[in-house]
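Missing here is one protein chain; the remaining ones are kept as they sit in the complex.
Labels for the chains are A, B and C, by order of writing; each one numbers its residues from 1.
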Amino acid sequence: MESQSAMKIKEACGVYGIFHPNGEDAASSIYYGLCSLQHRGQESCGIAVCDTKGPKGNMNAYKGMGLVGEVFKAEILEGLHGNLGIGHVRYSTTGATTLSNAQPLVLNYIKGTLALAHNGNLVNTQDLRCELEQTGAIFHTTTDSEVIAYCIARERVNTHNVEEAILHTAKKIRGAYGLVIASPRKLIGVRDPLGLKPLCLGKRGSSYIIASESCALSATGAEFIRDIRPGEIITITADGITSNCQLCHKTHAHCIFEYIYFARLDSTLDGVNIYDARIRAGAALAASYPADADLVTGVPDSGIPAAKGYSEASGIPFALAFYKNSYVGRTFIKPTQKERESSVRLKLNVLESVVRGKRIILVDDSIVRGTTMANLIRMLKNAGAKSVHVRVSSPPFLYPCYFGTDIPSNKQLIASSHTADEICAMIGADSLGYMRLEDLPSMADHLPLCKACFDSQYPMDLTGCTEDNKQ
Amino acid sequence: MESQSAMKIKEACGVYGIFHPNGEDAASSIYYGLCSLQHRGQESCGIAVCDTKGPKGNMNAYKGMGLVGEVFKAEILEGLHGNLGIGHVRYSTTGATTLSNAQPLVLNYIKGTLALAHNGNLVNTQDLRCELEQTGAIFHTTTDSEVIAYCIARERVNTHNVEEAILHTAKKIRGAYGLVIASPRKLIGVRDPLGLKPLCLGKRGSSYIIASESCALSATGAEFIRDIRPGEIITITADGITSNCQLCHKTHAHCIFEYIYFARLDSTLDGVNIYDARIRAGAALAASYPADADLVTGVPDSGIPAAKGYSEASGIPFALAFYKNSYVGRTFIKPTQKERESSVRLKLNVLESVVRGKRIILVDDSIVRGTTMANLIRMLKNAGAKSVHVRVSSPPFLYPCYFGTDIPSNKQLIASSHTADEICAMIGADSLGYMRLEDLPSMADHLPLCKACFDSQYPMDLTGCTEDNKQ
Amino acid sequence: MESQSAMKIKEACGVYGIFHPNGEDAASSIYYGLCSLQHRGQESCGIAVCDTKGPKGNMNAYKGMGLVGEVFKAEILEGLHGNLGIGHVRYSTTGATTLSNAQPLVLNYIKGTLALAHNGNLVNTQDLRCELEQTGAIFHTTTDSEVIAYCIARERVNTHNVEEAILHTAKKIRGAYGLVIASPRKLIGVRDPLGLKPLCLGKRGSSYIIASESCALSATGAEFIRDIRPGEIITITADGITSNCQLCHKTHAHCIFEYIYFARLDSTLDGVNIYDARIRAGAALAASYPADADLVTGVPDSGIPAAKGYSEASGIPFALAFYKNSYVGRTFIKPTQKERESSVRLKLNVLESVVRGKRIILVDDSIVRGTTMANLIRMLKNAGAKSVHVRVSSPPFLYPCYFGTDIPSNKQLIASSHTADEICAMIGADSLGYMRLEDLPSMADHLPLCKACFDSQYPMDLTGCTEDNKQ
Partner (left out) sequence: MESQSAMKIKEACGVYGIFHPNGEDAASSIYYGLCSLQHRGQESCGIAVCDTKGPKGNMNAYKGMGLVGEVFKAEILEGLHGNLGIGHVRYSTTGATTLSNAQPLVLNYIKGTLALAHNGNLVNTQDLRCELEQTGAIFHTTTDSEVIAYCIARERVNTHNVEEAILHTAKKIRGAYGLVIASPRKLIGVRDPLGLKPLCLGKRGSSYIIASESCALSATGAEFIRDIRPGEIITITADGITSNCQLCHKTHAHCIFEYIYFARLDSTLDGVNIYDARIRAGAALAASYPADADLVTGVPDSGIPAAKGYSEASGIPFALAFYKNSYVGRTFIKPTQKERESSVRLKLNVLESVVRGKRIILVDDSIVRGTTMANLIRMLKNAGAKSVHVRVSSPPFLYPCYFGTDIPSNKQLIASSHTADEICAMIGADSLGYMRLEDLPSMADHLPLCKACFDSQYPMDLTGCTEDNKQ
């Protein structure tokens, strides 16, 4: 059951910040914003708020393990007073899932108080951490995010304001980051110079919002203004917005996986609409791996849009072939080994009348271990499908990601030790086609991409980057 | 948020029973079975089990408010020993949602112990209850189900076995019922003579299963054997299956709403596949209410299959126009009045790139108050839809249901006081078409139907049936 | 740890009822009242209330497993509207501790609604239950209390009012009972004709209260009016109090164990103050079993008052020899076998400076298995006590109780198979003295007593009383 979600590639985090100049409490807006980013992280979440008109340095925060709707009850939200704040949803990408690693981080240092929420991963963490430790730093967590916060605090001592300290910090840190930072009077957003991680700006009435994805704007009634530029530091205060683009360069490398799987269907990142991208992915598959079939279907929910794209491009009818039981959730009791066989259709059941006697094209966004796909194919064939042609809307994973995407280790990745033909046989498919590398650019509308997990062309120097940095 | 689910027509219950002759514990099977029936009731659930080889009369039960996955934790399931058992999921169709009304009912009476789970509603409850009270009956709950159990206990005194008592009871009670009953050595299923409520028989290995829907069989690896016949009493013991069809008549009246909305897509009830029925519903709408449009879409999740049927019949492409946030669930904090406007897209957000500039056909299974539909239309138009033609895969509700379907009162039903044209204007649609009464028979493959909520042709005498019987 | 409380004799229940003629909600008063009776039962509790000015038959109830303070949260209490109500705290005296056996019972029958809470045990339950089942009764619980409620409902059919039905019922049931009953307009208290179980009447402002013990009155600011007479049925309505004494006889038999252990120190039952009775018990022990010692101490908390009495009568100074850790409670993790030895002093630790070099008299109210006492003696001696003389403020248990006191089975009772001398040796005491049977009357100020657990002189015919009736 759980193995299906366990077997998906994981994104590390989502961030959200809001400033209500009219003094309205921010916690409730952050709650709904985080809810719209919940797909980016389900293991812990947190909110930190402060009152821009109150005494400086009072930051109220609450964090917990679980979904936003589980962690934040009405009485907790009501206790979080303050009109400026940030929030975070998180996957634990390291082994230990602990509350102490939950974000936002709230820190007290010589110049006051700071809250920080981070999406992404640095590649020079070890160096920075060592350097900081050499001069006496102590860490409460094992996160990159604490290293960033620590750098800011150190830099702040000799700078005029927190933005300047952030700029100095941004010059030191290398890697992927979308940051929202709350200092007592300012909401600040920072995006890494390559734009590996997404971050955008929105507005609702007089309030400004910074969020990982545009869906967090549209779902909460806010207007999308623009993406934060790669390398940009954007500062929102009672006086309005200022931007610092000293670190903005021409070379960008947006993470391809946002377009393949992470981002929500209804988001638009760096000008590319996610739904459209996935439609194009399906179309590309249809062109490169056509099949003689009666219908195209997708693995719910991640394979549906690319299946739709395949259908549109090929003219083969799109069909819903599975019922997904949305009540089988995170806290479900896992079947015992003995019960496994009888419960394989508990989460997804096949619609027999749809598939009986049919030649089927089955689309998903990726194959990790292959076991889930093998089960689905067996289910389809048991229900009478004549053939099942698998199409995958991403190339095979072959290389580690150092920027915050949690790709299972080589041993678990079926593609790292088997050819497509071998995999096709192993999962019991009649044919198997992976998205071709050369089709990725057009899928993402020719945005500059990081697709190192497929082709090992890392967009930055990884010297000093240990295996520990690998997510 | 919640208003969307609050505004759906509600089914009362789902039931599941299993007998493991090999002595295996039944609780875990019931857990997964109830999970597959969760769509039939989400407010409370319960399991009662007994050991057919242990001392008679030991019935272990556990009930709670909430979803199956919330109520039953591993340690509770492990404590429920016994190889024969039944389970129940429930909507409270009366005002008070109390644990004491949760099922299964477990009773001790002169002849031993009995557990009973009931889907449906009687129309002569008041008479029976009065009659029983006259001779001293006391009731712990306000449910019909206790009245049925009580009748059985009374009849049992002068009969040879529990099946005979059930038969006598079935002759007295009038209404809709799918019952599973556990007596210490027997699993018994009973279906009302009109077949208003569904009930079917399955098998996994040596174990027999009785369940409200076939999806509870296929989802848990069991084989569908046949539907329980309307009026049939089926008894499963260590010696096998026996059937009593003394009350089986030729006149049947299957609830149309199972085909329109209640039953799961992957179930087949009385020979009619639910998915196929909804595809036919869409096709009928396409025939009776065609529209000049660029795409057909459905309200997730209930309107999707009929939209697919409309698309197939009309040749207008099927599209996914909404993203549904599955993390916005039952326990979510409802937005305040002030936040309402900014949160209308929290649960469902429109895929702008799909709908922009398009003429859209939007299909759902019903319109209750009209507010949800009005919101969706506004969202589509704000996202650039040129026109929105609404098609509803059921006729307008006009009459109360006395058999266990929870149709809101007239005041809340927009169709009870407005014409289709008025409703079309109120919700801001460009055209509105309801499923025609005359298309219902072919939708359900010419099964004999109860469609009294649409045409007031009640399939039985309702004398003595008070408003209290109306769900 | 838990073994100490596990090894105490258990009372079955406490009951509390209140009627606020001014319309004030009763739930909060019942909450505090039950809290004052918590010592009488800690496994489940419940409250049922109704509005005497509202429609008849609306009884709101809530029950749960655990302490009053755990089960009833503010939002639950606030939801329990009604100015008349009853409450119950319960030990499960049968093996199964289940929520379905929790009280008050709330019943619907021909004449309306009834809530009932019961302290005690009947001896003719089986006969009554059989008789009721013969005429078709079905039971939801395995409690005596449901049998009583059922009798009342049956009798109510042919009587003029509920008091009359209760009177007829009281004529049929034999055993021990303190009952509080809420019918929609009346609060009724009933006490068994022998007065085995206590019940008293109090008043606060215009409100009347019926409770198991007077401490529930004084602790909540109410005035004690009088004990309910054995056999009396007392009815409180908006029109005042009426009493029916048709079943009041001269022969009484108050349970001796209320005076020895069950009742709270600050209660006065049937004119005898509990604290004074225990002081007298200690004095009697001092007279019958003197000892040459330096100090007298009691096992906290149950042995303290008798120790005080022994000290006063003997002139030997009273001392506190133990520290009791009140944080080691019900939910504490029990030490493993391996840790047992190092944790024996976790709940009670000896005050070494008090006992070093001293000859000690150690008083407790009873010895059940002897293991706790043996541990305490060892602790005292390890701390330097020169000798430990054990005095027990009750005679040895030798016979079962059929009236609701949960005395462990013979096998667990050390006194049932060993002489006092043997026990003295087994627990490592230097001498051992049990309260003498002949001293019990003066202890309870010559009230007529049931002391059958010590002398087998049962105060009523036990014909038809099976072992199942034994608590």
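Operating definition for what follows: contacts are C-beta pairs under 8 Å (C-beta built on N, C-alpha and C of every residue); 3 or more make two chains touch, one makes a residue touch a chain.
Everything numeric in this text was worked out from a predicted model, so none of it was measured.
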| item | value |
| --- | --- |
| Missing chain: touched chains present in the view | A, C |
| Of C:A211, C:I304 or C:L449, the one touching the omitted chain in the full complex | C:I304 |
| Selected from C:E352, C:D406, C:D439 or C:D455 as touching the chain missing from the view | C:E352 |
| Among C:D127, C:E164 or C:D266, the residue in touch with the chain that has been omitted | C:D266 |
| Of C:K53, C:K73, C:R226 or C:H249, the one touching the omitted chain in the full complex | C:K73 |
| Touch list for subunit A against the chain that is not drawn | 61, 100, 105-110, 114, 130, 133-140, 142, 149-150, 153-154, 157 |
| Positions on subunit C where the hidden chain makes contact | 28, 31-32, 35-36, 38-39, 42, 67-70, 72-74, 77, 204, 215, 218-222, 264-266, 268, 273, 275-276, 304-305, 308, 312, 317-320, 323, 325-329, 331-333, 335-336, 339, 341-346, 349-354 |
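In this section, only the chains that are shown with their structure count from here on.
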| item | value |
| --- | --- |
| Identity of the chain that, by mean CA position, is farthest from subunit B | C |
| Centroid distance [mean C-alpha coordinates] between subunit C and subunit A, Å | 60 |
| Distance between the centres, which are taken as Cα means, of subunit B and subunit A, whole angstrom | 37 |
| For subunit C, residues that touch 2 or more chains besides their own | none |
